[in-house]
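Note that one protein chain of the assembly has been removed; the remaining protein chains are unaltered in position.
Think of it as A and B in the order they're written, each chain with its own count starting at 1.
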Amino acid sequence: MPIFKIKHITNYKYETPVRDSANQVILFPIKDDYQKVVKHDLNISGSPEIEIFIDYYGNEVGTFTQNEPHTQLKIFSKVCVETSPKPLPQDDMFGNEQWNRLDALKYEVPYIDYLRQEVFEGIAQLKETALSIKQDEDTPYQTAIKYSAHVFNNFEYIKGVTAVDTTIDEILKLEAGVCQDFAHVLTAMLRLTGIPSRYVSGYICPNRDGMRGEGATHAWAEAYLPEYGWLGLDPTNNCIANENHVRLAVGRNFADCSPVKGVYKGGFEHIMEVNVSVGYNDEDLNDNETYFKPTEVNYSKPSATVTNVRKQNSYQQYMEAIQQQQQQQQ
Amino acid sequence: MLSRVASSLYWLSRYVERSDGMLRMLKINYASSQDTIQEFTWKPIIRIFSADDENELLNIQHDSRAVIEYLLLNRENPNSILNIITLARENARSVQEHIPKDLWQCLNEYYHTVKDEKLLWYVQKDDPITALDLLIKQVMLYHGTADSAMERGESRSFMKIGKHLERSIQSVDILDVKFSSVSTNPDLLTDIAYWKHLLLSLGGYELYLKTYRQGFDAKNIIELVMLNNDFPRSALYSMNNIERYFNRLKSESNIEHYNSLSFKIGRLKSMITYSSVSSMEEESLHNYLTEMRSELFGIGNMLNEYYFANS
Partner (left out) sequence: MIENFIQNYLNHPKTYDEMFLDSENYRNHYSNFIKNFSKESLENLNKKEELAKKLFMSQGITFTVYDSGEGIEKIFPFDIIPRIITSSEWLFIEKGIKQRLKALNLFLKDVYSNQFILKDKIVPINVIYSCPHFLREMYNVNVLHDIYIHIAGIDLIRDHDGTFYVLEDNLRTPSGVSYMLENREITKRLFPDLIPQCGVRSVTEYPAILYKNLMALSPRAVSNPTIVLLSPGMYNSAYYEHTTLARLMGVELVEGRDLVVKNQKVYMKTTIGLQQVDVIYRRVDDDYIDPLVFNPNSVLGVAGLMGAYRKGNVAIVNAVGNGVADDKAVYTYVPDMIKYYLNEEPILKNVPTYQLSNPDELKFVFENINTMVIKKTNGSGGYGMLMGHAASEQETEEYKLEILKDPRNFIAQPTISLSSAPCFINGKLAPRRIDLRPFALNGPDGISIVPGGLTRVALKEGSLVVNSSQGGGSKDTWVLTS
């Protein structure tokens, strides 16, 4: 039964003071038979009141505001999680029978949400690809494994070519991306074949060989299998996501699970640093800096409220946006 | 009152006041340009009323019509009458339910007058004074309507503060520009036309003649523009009004903010009241005016922070 000590730091730094920020965090590990939270400390600069609620997908979501002017927002989550492996599917039911069972779930909550794929340009083509990979006699389990391998083999893992709002069409064209993009493609393939599929955000807690997705939050997919339930599939590492994957949230896509997001007023540019480190020993949760892996920092520009066109100043952009949106409202 | 509403009223009033000052300056300067044998320069005006592109503008400094057109009607010039009146009207529009209908119609008409194509024709081809007079009349209508129709409350106080803040900044700017020319060209000190022109621009010529009998003298001019409480464009007069209308905003719920801004206003007022022309000149007039301008901006910034919620 592995016990992981995870430190997750999200640090926003603003060029000039910002205020009236409203934020949302989904950083509370899911609690179920395979995942126990031993301890969780969530520290946020300025010590705002955190309001927690359960969202539609069953995730714990925290919200808080920071109204006083500030130049930094640091969210420090320390968790100690004990995981246990979920036995793999027996997969001893006839394939046909399994597919029929999935078909019967089509109009059931929650599966309906995890079967419906938003329309995108290349949807027909991706469906064709997916169906060509699947053999007639394949069970949903076998199909899911094949799809995960397909994504792993056909997409290159490159950081920085995609962003949080990259569409599936763009990923398919690039044939590259990071864990989030891999997970989006896999969920789409599964859904188009009739297997309910969820997007999962969380942490990967690698063995000492190192794996893709460290240093930041990780993402993968889950497929729903009859008589089994949800099976985690990590297309970024081509493996079953099991006791080495700590789940934070599930949803239809990244937008439902975004670990940290916020909106603020003022300022112009900001940078966000994310740092996730995983340790196995008790002292790893102490504040001394002996992390298991050398830290890796992700610089990315979150999409909220910052636009890149610098021809106008931000006030002018803001006023123009106001005017445009006011006109759009019916 | 909503911060945004207060802010809009304040800016609406500042913009109209700015247009008022500009129009008068343009009119007097244009008249002077018709009255001189030497080449007339618009350089001081350009320096007061346009923040950027100064170099480019200096190319047209001898072309009166071009300068007037630029300052009046140029869409690219953020400080043109066209643009600031558009802003004044937008501000008014967003607070329509807080101002009398008459005042809104007044601004609306001002705006339509600026946008009238006839205006450009006067400036380019005919008598530019006609164009300026048409606009000056609109400002006067605005002032009259505001005085008679605006309810006597918080709204009006913010408008008055905006108006007098804008006005004192203008007076300080004009004085500074005019006297800095003197420091590079001492001959101007005895140039009667130069001083007369300055006083006319500020609308203080007649009062000056009545007050000072011994002709034009730099000291007296400074005294009038800074310290004469009967002169409605003097710095002291404006400060008295800022103080008066600010006092009316006193409220227990934001007493800390009120006190710190009240202190700042009081300090600036004392600085002016207890100055004499000789003390101003001692530390150099330019430094004195620079400090005063930064204090005035400071008042604007504090209003912005404490009363307008930075919006």
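By definition in this document, contacts are C-beta pairs under 8 Å (C-beta built on N, C-alpha and C of every residue); 3 or more make two chains touch, one makes a residue touch a chain.
Everything numeric in this text was worked out from a predicted model, so none of it was measured.
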item: Sole contact to the chain not displayed, among A:N67, A:N96 or A:N154; value: A:N67
item: Which of A:L88, A:L131, A:I158 or A:I322 contacts the chain that the document leaves out; value: A:I322
item: Chain not shown: contacting residue from A:I3, A:A22 or A:M272; value: A:A22
item: Identified contact with the non-displayed chain, of A:E49, A:D92 or A:D136; value: A:E49
item: Interface residues of chain B (partner: the chain not displayed); value: 1-4, 6, 90, 93-94, 96-97, 104, 154, 158, 249, 251, 253-254, 307-309, 311
item: Where the unshown chain meets chain A, residue by residue; value: 20-24, 48-49, 51, 53, 55-57, 63-65, 67, 107-109, 112-113, 116, 119, 261-264, 303-305, 318, 321-323, 325-327, 329-330
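Note that in this section only the chains that are shown with their structure count from here on.
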item: Whole-Å gap between the CA centroids of chain A and chain B; value: 57
